[in-house]
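Left out: one protein chain. Kept in place: all the others.
We just call them A, B and C in the order they show up, numbering each chain from 1.
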Amino acid sequence: MKQIRILVTGGTFDKEYDELTGRLFFRDTHVEEMLRRGRARLDLAVETVMMIDSLEMDDRGRAAIVARCAEAREEAIVITHGTDTMVDTARALAGAAIARKTIVLTGAMVPYAFGSSDGLFNLGSALSFVQVLPAGVYVAMNGRHFSWNAVRKNRETGVFEPAGERH
Amino acid sequence: MKQIRILVTGGTFDKEYDELTGRLFFRDTHVEEMLRRGRARLDLAVETVMMIDSLEMDDRGRAAIVARCAEAREEAIVITHGTDTMVDTARALAGAAIARKTIVLTGAMVPYAFGSSDGLFNLGSALSFVQVLPAGVYVAMNGRHFSWNAVRKNRETGVFEPAGERH
Amino acid sequence: MKQIRILVTGGTFDKEYDELTGRLFFRDTHVEEMLRRGRARLDLAVETVMMIDSLEMDDRGRAAIVARCAEAREEAIVITHGTDTMVDTARALAGAAIARKTIVLTGAMVPYAFGSSDGLFNLGSALSFVQVLPAGVYVAMNGRHFSWNAVRKNRETGVFEPAGERH
Partner (left out) sequence: MKQIRILVTGGTFDKEYDELTGRLFFRDTHVEEMLRRGRARLDLAVETVMMIDSLEMDDRGRAAIVARCAEAREEAIVITHGTDTMVDTARALAGAAIARKTIVLTGAMVPYAFGSSDGLFNLGSALSFVQVLPAGVYVAMNGRHFSWNAVRKNRETGVFEPAGERH
């Protein structure tokens, strides 16, 4: 069975509701709980790299993610990431030319802790794609996978869609 | 985008609680609602073939599923199925030698309508595998995919695991 | 603040789904978790008397419940109970002539562990009624309270409704 590393970076996926302030915030990741709910029986390592809103992701954060992907001994890596800048991080990973690894970024439009989240669907999807796609950097959202350079998030609909290849 | 057909056959996936009798029963499939929750943006046709407990699946039922797979114009097919006899139906599909189609069976250990169901995770997983695996018949459960002839359900743990190839 | 004792007897309230057998069963009560979710700040003692389907409640079981109500030092008691024989147990309690106590029976049409349960609503209702109703035996369901001798469960609709007084 292929070894898979999940790198947690935060994003909507992991947001929670702070009942004292009425604001959304991060505590711990829900990925382990989601894997239990999905009855996942994979050879998995889960690692929290950071817990931030993807609007706050900067070059330094992206460099940390690239470094963790390069260092990881697994050849299959899933990254949970906020959707707003997911494509930017995918591009940074592609630019780092990490050889022989399949890297799949995924996220959620609604926090897992809330009703009606797409998070569990997306996690099942990303973990599946990462096992069978060839080496490369991909985004898995809306049940689809996209190569890092052929996708954009449509901010009006919240949907990931094909985009002309960028360089 | 690859066209996908989802064939619904019932199983734990779609069971509901009848509050008058206290028993589990089938009404309509939850697959459409699950696809909305997963924000799936795929080229999908959903078709209910039957709504039964997989312990009641017999040769006639399996023949109906085989027929629908053979007739479908899509080359990618996901079948939701009870877990107890999922492997038997997979074998029947493989025996029917349906050429050039990728067929993925999936199900759930807990009904989607209840808390803590693995159904959404499994649906995300099956829809992803069906887009990238080569033609053949597969079971997608526990985040993994298995060839039809290399899997069994461990009835003591509820987990799908590799099995010696059968013929 | 009035001291309240919650006597747990099982019923739909506390049923869970056994993912290996596909059957409903009892494990531990969910009452403590429900009280946390309701952010209840009451002077409460929770005691599990039994964990059974109310169709299995017999005279011996009812005698045990009556005994616990008589012995309890609290003057306010909520009993979680299956709905099918809730009215029978209410009558047994009334017949035991437990002086100066307010006893409220409640239950659920759908297990708390499943989606769409009425359990949390009913628990909030029963705990409120028990604080303000005079001594007596009551059923609290559907947002209403009924005296033990003026209620019946309509088995066709699942709704508790007024009934001519019985003696």
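We take it that contacts are C-beta pairs under 8 Å (C-beta built on N, C-alpha and C of every residue); 3 or more make two chains touch, one makes a residue touch a chain.
Quantities reported herein were computed from a predicted structural model and do not represent experimental measurements.
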Left-out chain, listing which of the shown chains it touches: A, C
Per the touch definition above, residue among C:G10, C:G82 or C:G124 touching the missing chain: C:G124
Hidden partner chain, touching residue among A:M51, A:V110 or A:A150: A:V110
Interface with the undisplayed chain - residues on chain C: 1, 34-35, 37-42, 109, 116-118, 120-129, 131-133, 140-145, 158-161
In chain A, positions touching the absent partner: 12, 15, 17, 19-20, 22, 24, 53, 109-111, 113-116, 155-156, 158
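As a convention for this text, only the chains that are shown with their structure count from here on.
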Pairwise touch network: line, ring, star, complete, or other: line
Same vs different contact residues, chain A with chain B, by half of numbers used: same
Between chain B and its twin chain C, rotation from the CA superposition, multiple of 5 degrees: 180
Separation of mean Cα positions, chain C and chain A [Å, integer]: 45
For chain B paired with chain C, centre-to-centre distance based on mean C-alpha positions, whole Å: 40
Inter-centroid spacing, chain B versus chain A (mean Cα positions, whole Å): 26
Multi-partner residues of chain C (each touching 2 or more other chains): none
